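Only a single protein chain was left out; the remaining protein chains are all shown in position.
Here the chain labels run A and B in written order, and each chain numbers its own residues starting at 1.
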Amino acid sequence: MSGHTYSALRHPLVDPPRSLSQITDEIAAPMERAPSASFWAALGAAVALLALGAGMVTYEVATGIGTWGLNKTVGWAFDITNFVFWVGIGHAGTLISAILFLFRQKWRTSINRSAEAMTLFAVMCAALFPLIHMGRPWLAFWVFPYPNSRGSLWVNFRSPLLWDVFAISTYFTISLVFWFIGLIPDLATLRDRAAEGSLRRKIFALLAMGWNGSGRTWHRYETVYLLLAGLATPLVLSVHTIVSMDFATSLLPGWHATIFPPYFVAGAVFSGFAMVLTLMIIARKVLGLEHMITVRHLENMTKVIIVTGGIVGLAYGTEFFTAWYSGNPYERFTFINRAFGPYAWAYWTMISCNVLSPQLFWFRKIRTSPWAIFVVTIFINIGMWFERFVIVVTSLHRDFLPSSWSMYRPTVVEVGTLIGSFGLFFTLFLLFTRVLPMISIGEVKSVLTFARQPAGSASHAVPAAAAPVLEEGAA
Amino acid sequence: MPHDEKKPWQSLAALRGDPAELARAEREFAEELPVGPGAIASGHAHGALVQLRSGGDVSRRGFFGLMGLSAAAVGIAACQRAPVAKVVPYLSEPDGIVPGVSNWYASACAGCDAQCGVLLKSRDGRPIKVEGNPEHPLSQGGVCAVGQASIVSLYDASRARAPLERGQPIGWDALDAKVLAGLEDARSKGKAIRVVAPLRTGPTFESTLAQFLAAWPGARVARFEPSGELTALADAHQAAFGARAVPSIHLDRARTLASFACDFLGSWVAPVAFARQYAKGRALPLIEREGGKLGQAEGAPPDFARRHWQLEPALSLTGASADRRHPLAPSELVPALGGLVRRLALRSMHPDRAAIANALPRASEPRELAAPLDALAAELSASGAQALVLCGASDLTAQALCVAANQLLGAYGTTIDIASGASLPAADLPLAQLFTELEAGQVGAVIFLGTNPVYAHPDGEKLAELLARAPLSISTADRLDETARDVALLAPDHAPAESWGDSEARRGLTTLRQPALMPLFETRAAVESLSAWSAGKKHTQHELLCARAEAELYPRALHKEPRFDLFWTRALHDGFVETEETPLPASFSVAQLGSLFALPLATPSDTELWLHSSVALRDGRWSNNAWLQELPDPLTKTVWDNAACIAPARATALGLDDGDLITVTANGRSITLPVLVQPGTHPATLAIAIGYGRTAAGNIGNGVGVNAFPLLSGRGPARNFIEARLVKSGGQKPLARSQTQASLEGRPHIRTATLAAWSADPGASNPEEEKLDSLWSGHEYPGHRWGMAIDLGSCTGCSACVISCQAENNIPAVGRDEVSRGREMHWLRLDRYFAGEPDSPEVLHQPMLCQHCTNAPCETVCPVLATVHSSEGLNQQVYNRCVGTRYCANNCPPKVRRFNWFEYRHDDPVERLALNPDVVVRSRGVMEKCSMCVQRIQEGKALARRDGRPLADGEIQTACQQSCPSQAITFGDLNDPNSRVAKLTRDARAYRLLHELNIGPVISYLTRIKNTGA
Partner (left out) sequence: MIKTCLLALACASLAACDNGFLTQQGYEPAQPIAFSHALHAGEMKMNCQYCHFGAAQSRHAGVPPANVCMGCHKNVKTGSPEIIKLTQAVAENRPIEWTRVHRLPDFVWFSHQNHVAAKVACQTCHGPVETMARVQQVNTMTMGWCLECHRSIAADPANAGKLNPPTDCSACHR
């Protein structure tokens, strides 16, 4: 019943082909060999940045928001910019793992694990900012509705900030569960590979939750996974929709716009994929996984970027159109001020990074050259950060009453905090590459091209997902 | 829980109406509730009466007040596991003091020489607020920013706390001994005894001074007035009328008002009184508008001939309100006045017209002024006696020409009056002579009575050196100021709120000053010092004042009383006494006046210095006052600095921009300060505010700005027509400004119309709001609904409201750096915009505060419900619930919310005495904003409820409203259709800020009407 035959029309997703055990070995290798010097160097750098950020945040919380460059007119700047930026990054994970899974996009298999991890870390970074941007963060728990002795005094369910609280925490929870469920079979594999009685084995045994690889277990597992994918899918849309409402439901010209939800979601996917690519291109090189994260994977993702980048570009245009068409003098002024005011440099950085640079992906040559892709994605990351900066700051600094117009300049503390958030992100990601399989062993095996398997193992050709278990479970 | 058993018991009783139960409840609270004098005081607080107090026990009251402070300011630290707190009651309660109840004392403001009548709100023995005394004939309830801020100066930590000798503490007795010995020594050695006194001090002070002079024969007094304004004014009138006095002025009677560089709304003579008269004269009738239909006009129709002309070198607060404004160079002031007088002489029927015309200086006025002067002369002589010409220059020629002009118009007796003027002491010894005497070593003793010439005199540095040559030198300053630093002995004076005194604002009107607290430090009133240093018995300031009152005031008082003590009690209650006086002998003589015309004229130059008093700091007396330093200048919007204002055209020509440093040289002295490009400045003018650059004001005022006085070196205080040199000295000093954008960008936030257009259509340039649909059912306001109306026609931008608000609501001053970061904390700010031509712009002022929107954008976005709508239409900010997301501020269209970026400390034991115990001090990380003085609203309601009467319209006044000199702000209940505020809100001139956003502000602005038309 070797139903799987290789079609010449299909490019293999793992190329050159590997045997099942090779796959396991290769993916498990980074966790089993001692970390290289380069890894320590990278980790050291990341932790240094993290320490810087931690220092800055401590100083800010201890001294006051005054340590930032904000003023009576510009009440948000780096803080919320970073928040939206990181939430955006966090989008690719769920999109890849949930939506592409539902669409049966098999090429996702070798990237979804790390994409999901990235999502979790990004959301952690994002969640940091709403907390520290508060004047009195030690009272942050007041944003949760809980019975209290104030008669009872509840939270304001009309406030988009409150919606954020729920949206982000839900998103984080589901992503975490989804990610963990996906990990279980691999955790079992690692458990079985670890030496009898070793601590490593104990830990993985605990995490694997008694996975036994039986057909029934696999069946239940896949059902759950499918259900969770279904659950996670709407979140991809909901989270950034709600984040966008922080702005859309206000009445500030430049914020008060109905197109924000789709615009923000597209932007999020756009930036998310850019970040995934950035990381993948490094990881596949450093960890030698080029054959599993193939150029084809990269190319597919660049295509997604072209589409979402197009949507974002369209949104920029639409904003200007609505501003002009509305006839609202405040709206009009805000957008003219955006493009030609004191923050024009930020605006044009955004345009060139987000609208122009992705156009390079129309050329196959660039789509298929990892380093070209890498450079472009870096630009996109920068551009998407500036998009949020432009939306937040240029709308605020010149609003209705000219008397209160002002300028915003970031302080060292703010820049340090931004850098620190990257430190946190990379620290977590680097640790992840060492302690967990950054590619889903089980799923990758399901997309192997059996026709090209070495003779003898054909008899083992069984429903793909089960295969690894037969092998390693016996080992 | 016990209250659970009690609650039903209570309401059930009421429900059943069970007489026994009710009786029980009654007995619980004796009907004979002790309604003590304290209650009376606070009861009258809103009728703005004050408690009857005889002066004798003030010190005791103050003492007990301070002692009872801990009892009143209970529960300072707030955390749930409270540390053990103490309650320290009085041993024996002074009558009239109830912890937590305010007493009000009528007194006199000492902010400037105008001496407005004020009420000091005293809580537990410490004054916490200055309010205008509505019954005072001149100030009529207004107080300026300076007066409001005097509370800070009272609790100024930099005040001297004991008598000092060369900076070392010395007892009063020792000091007096030294002084008397020194004086005796001087007399025996035949050396001169000299006193340097302020120009205006007050009758009691003068009589005490006279006693001193009598005690020390040969002693003479030099008068020192830093600005030199009154001196020039009085000298001109002495020449013309033989009476050295400040004339009393009635702007409300002036139909045509020509002001030559006279900032009578900002800093000249008595700004508050003038602002009140000015507003009264230009008040417009109230015309309601409903659905396009206009109602009956309420109030007198406007006077179309009434117009205010302002000719000035640099934009002043007064110029900002003028109907017609023409810039002119300082050197053109005299020629222009001369030209005007010449024109008036031609049209006048005055017997002396020829004599005056002949005496005129030969200077011909600049060509570009000819046309306006023709028009002005025509209007003036058309108004005749109802015209008025004023001049703010401290220059004798200019003032003399001014007198001539008014004389030709016959204005004396109607709009301006010398007979009822406030007479000034005769000029005894010119200050210049003191210098020479000191130089010659002829001076044995010199006493500075609250004057600070080392700072404020152009040759102060020289004086500082010379002082060493006087064997005995004394200052009665309240601190170790520039002069006090260089004298041997400091005999620190009380703060005004600690002292007794009187002053003569105009002939027959004596304003009384009574203390509102026990002296904080070991200080002594200057009059007491004087009397101690005179031969004979020492007198307390209270004795001195009472003695004078009994001898001078009591017999001639308009309001007779059978006994002096009754009279005195009443006088202190009112805060002033009106007496019938014979008019000042004043007969006009051309000869004397004409001789002044002949004074040498200035030669025009391309850079002419114009030194003026700023609205906040005046002559620098209160430079150590953080509130005043941080009060944005109404015209430049700069804080904590003075800059050289130059015309935009000149700036571009010289390649200068805001903040560029320049070096100004005049009379051989140079100062370096930043440039500020200010529309409305004459191209040749370099305008610099005096009162800055103190070196010994105190920890706050030292080194703020640059001292411009030295530029007058060798010229005495006459401040005008100084040829100067301007050099770009390179470098930058960015100015801290609360507002950087000067243009309205064509937005309709401030609406203006000409008087002509208004009379054609009262709704001119103010289309009626269209009704906006809403998905909301809207709020319900069962009881009151508070609202406010602000008349932009009356508002002069004087910023008194800003400081009043700051004082009432414990708003911190945050300092220069924070303001330059755009973080000033004022709940109420004044927006200033320029329109029209940059060389002679139209200036628009708009008080901006929380609009208490009906659909407030801030309310929907707060995640923790820290800002919510009240049942009376107020937008409430709950500080202790706020977590500080700043989302509300972002979503606030007028950007009136203020965030506590840091912990702004109020922990100086002395300075914190100024805090208002009815308003919470906000902590770091919390949003704050205008509450419409909700504490006053609650107090007013509580009092009405206690007295079982309905709340009267106008009974509750917000802090900004109370102190507004021009009564531009009206607060009240919009649910009462007949309330003043409700009517104003329906006025055809009324509009609401950004109503198109459907935020529904409860504050209405009234279109600004100016009589600019031909």
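Keep this in mind: a residue touches a chain if its C-beta (ideal position, glycine included) is under 8 Å from a C-beta of that chain, and two chains touch if they have at least 3 such contacts.
Since we're looking at a predicted model, the values are computed, not measured.
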| item | value |
| --- | --- |
| Residue among B:L91, B:A300 or B:M349 touching the omitted chain | B:L91 |
| Residue of A:S36, A:T58 or A:T173 touching the missing chain in the full complex | A:T173 |
| Touching the absent chain when the full complex is considered, from B:S316, B:S931 or B:S979 | B:S931 |
| Touch residues of chain A, complete complex, unshown partner | 141, 144, 146-153, 173 |
| Absent chain, residues of chain B that touch it | 1-3, 6-7, 10-11, 14-15, 25, 28-30, 33-36, 38-39, 42, 67, 71-72, 74-82, 84-93, 98-101, 783, 868, 870-872, 874, 876, 878-881, 918-920, 931, 934-935, 938, 942, 945-946 |
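We take it that only the chains that are shown with their structure count from here on.
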| item | value |
| --- | --- |
| Centre-to-centre distance between chain B and chain A (centres being mean Cα positions), rounded to whole Å | 60 |
| Complex contact set, residues of chain A against chain B | 63-66, 69-76, 130, 133-137, 139-140, 142-143, 153-156, 158-162, 165, 246, 249-252, 329, 333, 396, 399-406 |
| Chain B residues within the chain A interface of the complex | 739-741, 743-747, 749, 818, 821-824, 829, 831-833, 846, 848, 857, 860-865, 881-887, 889-891, 893-895, 897-903, 924-927, 994, 997, 999 |
